[in-house]
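With one protein chain withheld, the remaining protein chains of the complex are depicted in position.
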Amino acid sequence: MDYVYGPGRNHLFVPGPVNIPEPVIRAMNRNNEDYRSPAVPALTKTLLEDVKKIFKTTSGTPFLIPTTGTGAWESALTNTLSPGDRIVTFLIGQFSLLWIDQQQRLKFDVDVVESEWGQGANLNILSSKLSSDRAHTIKAICIVHNETATGVTNNLATVRKLLDQFNHPALLLVDGVSSICAIDFRMDEWGIDVALTGSQKALSLPTGMGIVCASPKALEASKTAKSVRVFFDWNDYLKFYKIGTYWPYTPSIQLLYGLRAALDLIFEEGLDNVIARHNRLGKATRLAVEAWGLKNCTQKEEWFSDTVTAVVVPPYIDSAEIVRRAWKRYNLSLGLGLNKVAGKVFRIGHLGNLNELQLLGCLSGVEMILKDVGYPVKLGSGVAAAAAYFQNTIPLIPSRI
Amino acid sequence: MDYVYGPGRNHLFVPGPVNIPEPVIRAMNRNNEDYRSPAVPALTKTLLEDVKKIFKTTSGTPFLIPTTGTGAWESALTNTLSPGDRIVTFLIGQFSLLWIDQQQRLKFDVDVVESEWGQGANLNILSSKLSSDRAHTIKAICIVHNETATGVTNNLATVRKLLDQFNHPALLLVDGVSSICAIDFRMDEWGIDVALTGSQKALSLPTGMGIVCASPKALEASKTAKSVRVFFDWNDYLKFYKIGTYWPYTPSIQLLYGLRAALDLIFEEGLDNVIARHNRLGKATRLAVEAWGLKNCTQKEEWFSDTVTAVVVPPYIDSAEIVRRAWKRYNLSLGLGLNKVAGKVFRIGHLGNLNELQLLGCLSGVEMILKDVGYPVKLGSGVAAAAAYFQNTIPLIPSRI
Amino acid sequence: MDYVYGPGRNHLFVPGPVNIPEPVIRAMNRNNEDYRSPAVPALTKTLLEDVKKIFKTTSGTPFLIPTTGTGAWESALTNTLSPGDRIVTFLIGQFSLLWIDQQQRLKFDVDVVESEWGQGANLNILSSKLSSDRAHTIKAICIVHNETATGVTNNLATVRKLLDQFNHPALLLVDGVSSICAIDFRMDEWGIDVALTGSQKALSLPTGMGIVCASPKALEASKTAKSVRVFFDWNDYLKFYKIGTYWPYTPSIQLLYGLRAALDLIFEEGLDNVIARHNRLGKATRLAVEAWGLKNCTQKEEWFSDTVTAVVVPPYIDSAEIVRRAWKRYNLSLGLGLNKVAGKVFRIGHLGNLNELQLLGCLSGVEMILKDVGYPVKLGSGVAAAAAYFQNTIPLIPSRI
Partner (left out) sequence: MDYVYGPGRNHLFVPGPVNIPEPVIRAMNRNNEDYRSPAVPALTKTLLEDVKKIFKTTSGTPFLIPTTGTGAWESALTNTLSPGDRIVTFLIGQFSLLWIDQQQRLKFDVDVVESEWGQGANLNILSSKLSSDRAHTIKAICIVHNETATGVTNNLATVRKLLDQFNHPALLLVDGVSSICAIDFRMDEWGIDVALTGSQKALSLPTGMGIVCASPKALEASKTAKSVRVFFDWNDYLKFYKIGTYWPYTPSIQLLYGLRAALDLIFEEGLDNVIARHNRLGKATRLAVEAWGLKNCTQKEEWFSDTVTAVVVPPYIDSAEIVRRAWKRYNLSLGLGLNKVAGKVFRIGHLGNLNELQLLGCLSGVEMILKDVGYPVKLGSGVAAAAAYFQNTIPLIPSRI
């Protein structure tokens, strides 16, 4: 029952789910437990405290919901907003599109600010919308920190600045699915009201836990938000937080122990070192793309993503064939181009539990595939560019010195 | 980070999460994978086909939702009903209560038929409601097959018979969380429209997958149901079923492989043998309770549950103390009495991956605890009653003959 | 490829290999590593230091040999003795017999002191041999601390006393395979020169590590011992100990991490608590046997073993049928009677990672099997006797209070 088995390791370079560290796999290798025993709440307590650190918040309240990123989105929206509420939201790629689709189906009044795919959120338009919204009809700004489909990172600090500039009370809801634990994220400093991620992204766990963090203002909003919700209702969680048993329904015991191990590893490496490592991997990937003479789907450096790079292929190549071939011939998993960029880009995910030599192996594979499909790349060119950068930047592994 | 470690095995006798078979733990001991590769859909296809067998349906359409039982409930309701729809539902214990709470919060017109805790659903009242509902204002019957809080199994065949008798078109929505894979369940034969369970119950997996199965009539209803839903929307699944990639969002790779292994084990044992084993374990537990001179919370034999037994303790004993002591002194996890029966009953879960000697070990533990807390039980009496029954009924392990 | 799968847990009650704790299984769930990196020696260093504690020695030198108990025997003999050396050894059951066979094939002058199976080593004869051996022709005493075939524990303190009494310089070589980590063992206090065990016994690891500990006197003897040896040669180990890389050849990385976890668990429980737990399990088993009206193969209380009980069956029953039936019908693994006691005894192993409810489950199974094969046992009688004893003796799990 190992459909994908080939000799050696699968090279997993989709932008999620990502490689799980061996210690986390070990931590999850266990039988079920009674989640009403004293042990699981004791464990949960440490998790709720420590998970705040990956959001860089001290005032936020986290929820570890047995769901995916899509569910985390729904939790963020339905707990803070009421049907008909006006929200400003940015369409810049497939995942922001899906979130917008959800916002519309949840019956909000969705004000979409669209950009060309490959560009970041148009904050000028946000600025003018905020400036003209003296009546504060905008109840929330919804923004994807990192658009996984195009490899575009939005500038959240600027969003906060605009809100402050216009003294606008709109809630700031942020999808940090492919950024948190990998790209600098500062919930408190940037005044984010709801931040969320999924376990299978930079946290490097299996899929199955949506991690949502709510500011005091968001919690306050949840008291009056009229969106219908039960499974995703924060209040059910808060009720159990108060009595110290934490769970309104059954959590995954394995994911709880896995999260404990994942956080321990991140703290051992140091969150800032983790972020620096992602920056190193991202930059090296971009240097390789440049060396290959290919274009980054992301149009400006200010939006470059340190977790995923969408590579534009020449018009005579079908990027889906690159992904197929990667899997079939090299046991390499790359990301497809989605929707508007289907066939036009392939994606290299470089997030989560990953190191430099793994990425170089991936890049050497991409080079071979590019040649396979008729693109005149010089083998070794991208690897050389990336390696040269690594050599100047990679630190010794601290625990080994 | 093993808060509950003690020498030897933890004896897990809560009615879920239950013991995971070693082969399933093994199957889940793996790295993540790209769920958009050809492998995961190929695996999913076998799962969607085979999981129907545990519902005993050929016409149903299953959904493997990354959620818990609570989410599966929400999926069943929101996909088939519209706010304001009248539903008849039965309050017989804590879990039916929670489902009813959900039904109310989802804004249905909830017609609650209450029974004393320890009794089954009052089908006489259902009968009269159906008979008087000539206008077919009742859109759905919601019923818990097995109430986990009291160990009461409702008779679904009778519910169907009543619907047929009055030629009533109401949908029949069934919570099979603590029955499916353990207690006889016949989706097609009993005309069930939505059946659901959770992975951590008799399927013996970790928590994290809500398994929902919809009849053609339920699917038809989903086209017009106006309840707001996104994460739980079946239509998003169906869209991806059609294109053969199956997943509207990221599934847990580990749970998919785990479900494959779990189904393989169930089919190897034989689903009817699995059900017979649960009957054997349930009956033996009830004989032990009788031998101890204690009362089953379930008031009549017709409602006896083969997956959980709620044992009533004498008034001078706090059943919570039994559960605490079980955990602290014997590494035995029992279920608490919940809500109305808190302090009055403790529960022995006997479902999932379990065999006779494990249960006898548990029963011997309960005997010691009963003495510990001052109940004058004769040590060995319950074990002897259960063992005598086992000896006449337990088959040879087929694969070993 | 799971030949023994049946529903629920396999009940493993052979006197080795024994149940592995979940945390140890987790610790071993890993890829290989370079054993010449700085990491493995650092790990090994902690192991060599800590493993001495299970022998209760400070002056001993341990060797973690990739072999079994049989190899550990060979290591003990060939490193300390020369062909033709006279050794006094005790034949009291199958495992002492096998060791004697090895001693003979290794060309020592083997002086066998035989006892009836079910009795301990005849120390009176040892006394007279020592007293008459003024010339010190006896170079070593070889004794099995706990004879696994009959459940007989020899009194090592008395052996030491005799050696001291006669001021005899013979080496004292002890097989602690089924005693160390389970039965009180004091290498330094009892002047044991070589003590040994196997990983799959009370340490509760997989098979594959023979753990041998040598006193300074034994190490001294190894310098002149003329027995041919290479794989088992301590000097090759000592050479690598000196340079701090520890391994003359490749160790099992998995077993090293497993040993680390196993020792951590033992120290967390407390070695004396571990020994007390084995005493509790042993005593309870013997009380059950008595309650069944059956005889313990061990003839006197002074020899009763806390790790294995050999139960004598009536002449009209074939004990092998009990073992077969246990496996086939109850997923219970019991030990066969070996050699002289084949067909006459079956064995209950109660060592390693085991707790009281597991043992009671086993005992209830034995009761059913006894009835199955026609022995008129009262179901529950043995369980009741054991449980009554447990109830007065079992402590709260310290980490849970």
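A few notes on this one:
Going by the order they are written in, the chains are A, B and C; count residues from 1 in each one.
The definition used in the following text is that a contact is a pair of C-beta atoms (placed from the backbone, for glycine too) under 8 Å apart; a residue touches a chain by one contact, two chains touch by 3 or more.
For clarity, every value in this text was computed on a predicted model and none was experimentally measured.
Across the complete structure, the visible chains that the omitted chain touches are A, B, C. Within the full complex, the residue among A:64, A:141, A:294 or A:387 touching the omitted chain is A:387. Note on the undisplayed chain: of the listed residues C:17, C:62, C:93 or C:382, the one touching it is C:17. Of the candidate positions C:7, C:69 or C:93, contact with the hidden chain is made by C:69. Only one of the listed residues, A:226, A:300 or A:371, touches the absent chain: A:371.
Along subunit B, the points of touch with the absent chain fall at residues 22, 25-27, 29-31, 38, 400. One chain is missing from the display, and on subunit C it is touched by residues 1, 3-4, 10, 12, 14, 16-20, 25, 27-40, 42-43, 66-71, 73-74, 83, 101-102, 105-107, 198, 200, 206-208, 227-233, 248-255, 257, 260-261, 264, 327, 333, 335-336. In the full complex, the hidden chain is touched by subunit A at residues 2-9, 11, 19, 21-23, 29, 265, 268-269, 274, 277, 327-332, 353-358, 360-362, 364-365, 367-368, 371-372, 378-381, 383-385, 387-388, 390-391, 394-397, 399-401.
By our rule, only the chains that are shown with their structure count from here on.
In terms of inter-chain touching, the protein chains here all touch one another pairwise. The two sequence copies subunit A and subunit C touch through a face in which the numbers common to both exceed half of the numbers used overall. Subunit A and subunit B have centres, each the mean of its CA atoms, that are 34 Å apart. A straight line joining the Cα centres of subunit B and subunit C is 44 Å long. Taking the mean of the C-alpha atoms as each chain's centre, subunit A and subunit C sit 53 Å apart. For subunit B, residues that reach two or more other chains under the stated contact definition are 3-4, 19, 29, 327.
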